[in-house]
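Yeah, one chain of the complex is gone here, protein chain that is, but the others are all in their spots.
Naming follows writing order (A and B), and every chain is counted from residue 1.
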Amino acid sequence: MEKISRYIMIFIAVITLAIFIPKLYWTVFEKPIRKPIMHYSCISKQFMINRGEKEWTDAKGNQCSRDEYERMLPMMFTKQLLASGTLPDSINGTALDMRAVSREKSFFRLKVNEVDAPAPRLYPLFESRSGRAQLELPEDFFRITWRVDFIDAATNQILEEKSQMFSAALFHNGFSFPAKLISGLPTQRKSCDEGYLIVDSKEQLFHLKMIKGKPLVKKVDIPDGLNFRYIGCVDFKNKDFYAYLVSGKNEIYILTQDDYKLIKWPVDRYDPATCDLKIYGDLFNYTVIIEAEDHIKANALSPDYQLVDTFTESWKTKEQLQEGKIFASIFPAQLSMKSDNSKFVRFYFTPSKGTNWLLFNMLLLVLHFAWLYVRKAKLKNHWVDMGIVAVSGIYGVIAIHLFQNKFFD
Amino acid sequence: MWESVFYKEWLKIRWFIVGYTLLGILCIGYLFLTLKHNFAFTGGKNVWNTMLFQGHQFYSLFKYVPLAGGLVIAITQYLPETINKRLKLTFHLPLAENNGLLLMQAFGAGSLLIAFLIFGGLFTGFSLIYFPIEIVADAIITILPWLLAGFAAYFMAALVVLEPNRVFRFLYSLVGGCFLTIYFASAGTAAYGPANSGLFVLTVLLSIAVVFSAYRFRKGEM
Partner (left out) sequence: MNNVIECNNLTHYYGEKLVFENLNFQVKEGSILGLLGKNGTGKTTAFNILNGFLQSTGGNCLAFGEDTQRLSPATKARIGFLIEGHIQYSFMNIHQIEKFYSRFYPRWKSAAYWELISKLNVSPTQKISNMSCGQRSQVALGLILAQDPDLLILDDFSMGLDPGYRRLFIDYLREYAKAENKTIFTTSHIIQDMERLIDDVLIIDYNKVLVQSPVSEFMGSFRRFDFELNKDDTELKREPFIMNIEKVKNKVEMYTFSPESDVKKYLDDNKILVSNFAQVKMGLEDAFIGLTGKY
């Protein structure tokens, strides 16, 4: 049993070392990777790129100054251009009405770690037409399991009448309980309340609102075979659409307000599990920026959602840079409890690419063997230790010396 | 014979485990008194809202309570055994090799388990008064790694206290301390869901760690 106890401690030590040594390594050696920032210029009709703090170019790589860059992007730098007096009166024949500029400006962002994250299962359903200037947080929260339950927060009791009323409303619109996905803006900080978009267990899409205490349910027509893996509701001044949706096939859709039309945007496929998404909207364009670990893809759309331009750039990830290559030659893998791509805590195991680390492990094995030989140790007692070194490399070497192999039987 | 070992361990730790359990209960009581106060002053809907959407955890005070319990019980159980090498008395008892020691471990871990069950039961019971099952379940998922850390701390502290060599005692403390951070990664409510089963396995594995130190103690390691 002593031997088993030792191997367990070695295992624990290897896990601990596999977390902390790489962490230490990256803290010392990691260099920041400058990812380019790009926006579509409604003036020069191409993408303008800002790399780092000193480099501004156009899509063809022509350098320009910061001032020129900002002048090419009046919708992004409206305030700055107004202040320096360089904002044009009109662009592309359209006079610049500040109110219109402000109304059309929108920004939506979806980070990878927001997609793979614990989701709340209770939501506040706001009164959409309270008649009050400010939205008020309701007294109850709802959940959708086998029916809709409204639970009063102060008493933790189910409000039967309201629950039955809303459950019936959903049921009569063809809702199939339980809900698979509930998406909305559960905050008072929005201009008005548009309720929630809900996906039921049969991948049907519903819109739920509360108007003067009564449920308003609208079933959205979806073409066969289409389902959604993520819905991001928005509160934009132009009130063009309710939400951005990401389909099961990683396509980006919008759902228009009032007539519930699902429109697919002609942009690159986007996987919310591995890429960050940013969508900038302004008077002249929508810009969809999809950022992966090693590349960025930008798509520019016209106001009627036609694709007008794209741009792609890639760079080396930290694993592909020198520090990363050295890392992959020394360490067989890295363990981490957290990940940039998720809010969940897991045992994130990242094996090193290539096989250089295996060579290094063999070197360590040879050294260990020599060390045993010098001490005239009985090799048959050390086979498992050598196996540990061969597999876990430097972590194993440290662990087997921390918990010494000194047995007397 | 196990009753005798349990009896001896009880004599050693009884005031500490009872005192600790009472302190833990007081802590939980305090959490709920504060919660009740918040319900009255800010309103139930605001309390729920901050918990659901702003990541507020009304129980965060409890975070290191299980860890403290594990350390306290391990020290009160095993430190007296190392003074003048009294552990020799346990090894001389007519029990199979490690049984004496494992019985001691079982008692310590069992006492912690009872304390944690009391804490968990009270917490769950009171929470269900104020919150629906969804919020309570998420809270339990969040608290579970803290409880597991209490056991892990107990097992690792036993290993450290019994280790005869000073240098290795220090090194094992270091390894143990770093390892325990795995249970406390900064994360939101219910984020530990996927990791909890792995943590459970690791914690159970650690339960016989002490056998290694005890063996070194027995073989006269300096």
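Descriptive notes on the structure:
Here is the rule we use: contacts are C-beta pairs under 8 Å (C-beta built on N, C-alpha and C of every residue); 3 or more make two chains touch, one makes a residue touch a chain.
Just so you know, these numbers come straight off a predicted model, no measurement behind them.
Across B:Met1, B:Val18, B:Leu61 or B:Ile129, the single residue that touches the chain missing here is B:Met1. Mapped onto chain B, the footprint of the missing chain covers residues 1, 3-4, 7-8, 11-12, 80, 84-86, 88-89, 91-97, 218-220.
Here is the rule we use: only the chains that are shown with their structure count from here on.
Work out the mean CA point of chain A and of chain B, and you get 35 Å between them.
On the side of chain B, the complex with chain A involves touching residues 39, 43-49, 52-53, 97-98, 128-132, 134-135, 138, 145, 159, 168, 171-172, 175, 178-179, 182, 185, 187-195, 198, 202, 205-206, 208-212, 215-216, 219, 221.
Of all residues in chain A, only 1-2, 4-6, 8-9, 11-13, 15-16, 19-20, 117-118, 120-124, 137-141, 143, 149, 151-156, 186-187, 337-338, 343-347, 402-403, 406, 408 touch chain B in the complex they form.
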